[in-house]
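Here it is, the structure, as structure tokens.
With one protein chain withheld, the remaining protein chains of the complex are depicted in position.
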């Protein structure tokens, strides 16, 4: 049975499962990033979030990020799971696990993964506040596409 | 009942427990570092490792690292557990969990913690190879104390 | 004839998550102009187009049977 390293799910994510996926006798370091739903953003109180994905393409883009990481940090192992649907405060939206023989690569590759997720993976977040709702886009978080497109094209 | 954020233990560490310790409604990001026992180091095959600690001082130094992180990255929460005793390949030696409202601080503070552990926390690792054994010190990993001492003194 | 998938605010604006478009082969930029004129979708300058699950450039051509997705600025993570 092949374990999926890159997944979009609509159920709670267990970070320890992703740690298991990247474990290896060669690994000396495993980093995880757990993105959780924060209650307050720039003075606005979030009640809950809703994530939507273009699922097949999102999985494909997560794999692309995995390939990019393999190229930049050889011998790392990467697993990423993103949750969609309705998420409450403190719920986990995304988990990234990276294993590597040495810690530097495990940190760098992990941070690279979350940056890239925010650039090229077709997932959208709708914030529901006490008095309204809005779809968020990168431009609102000041991460513009410098040349009008994500820097990935095959 | 107060949960201990900084611990030296002689039983297996569960990373998910540390994640729980730093969870917060203000957190948008939780990073964990999981240090595991690697089979091969510079061409030498490790059979198992043995960690020894000066336990009360090690706990104190872990707390010091926590204080340093609070000062540098306000509003982060940090938990660190280091295991001592005999560890086999792939066993977890240390887990660092950091939560923060934003991811940058969670990555930076986490990496800072492991660097500082390798500088100021009185824990020693003895490598057992197939044909020998040796206590390792920082100097073997090329992390000298620049001025002959860890840069912490109260 | 090709299929267009809509997400996030575009889906809400259009009131549907999928359009079937009867058209000859057109380029991505011609397609965007069509969306603006015919379907009154706004903020399209921020929107990327994917053809068959790959990001496309303005000069790329949309062919018969393709699945085209409009990708507003993403906000995962």
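Per-chain residue numbering starts at 1, and chain names A, B and C are given in the order in which the chains are listed.
Assume contacts are C-beta pairs under 8 Å (C-beta built on N, C-alpha and C of every residue); 3 or more make two chains touch, one makes a residue touch a chain.
Note that the structure is predicted; figures quoted are calculated from it, not measured.
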Contact set of the excluded chain (shown chains only): B
Candidates B:79, B:98 or B:121 - the one touching the absent chain: B:121
Hidden partner chain, residues of chain B it touches: 35, 51-54, 56-58, 60, 82, 93-94, 114, 117-126, 135-141, 145, 148-150, 152-154
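Note that only the chains that are shown with their structure count from here on.
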Chain closest to the middle, measuring from C-alpha centroids that were averaged per chain: A
Distance-maximising chain from chain C - centres being C-alpha averages: B
Chain B and chain C, separation of their C-alpha mean positions in angstrom: 49
For chain A, residues that touch 2 or more chains besides their own: 35, 114
Multi-chain contact residues (two or more partners), chain C: none
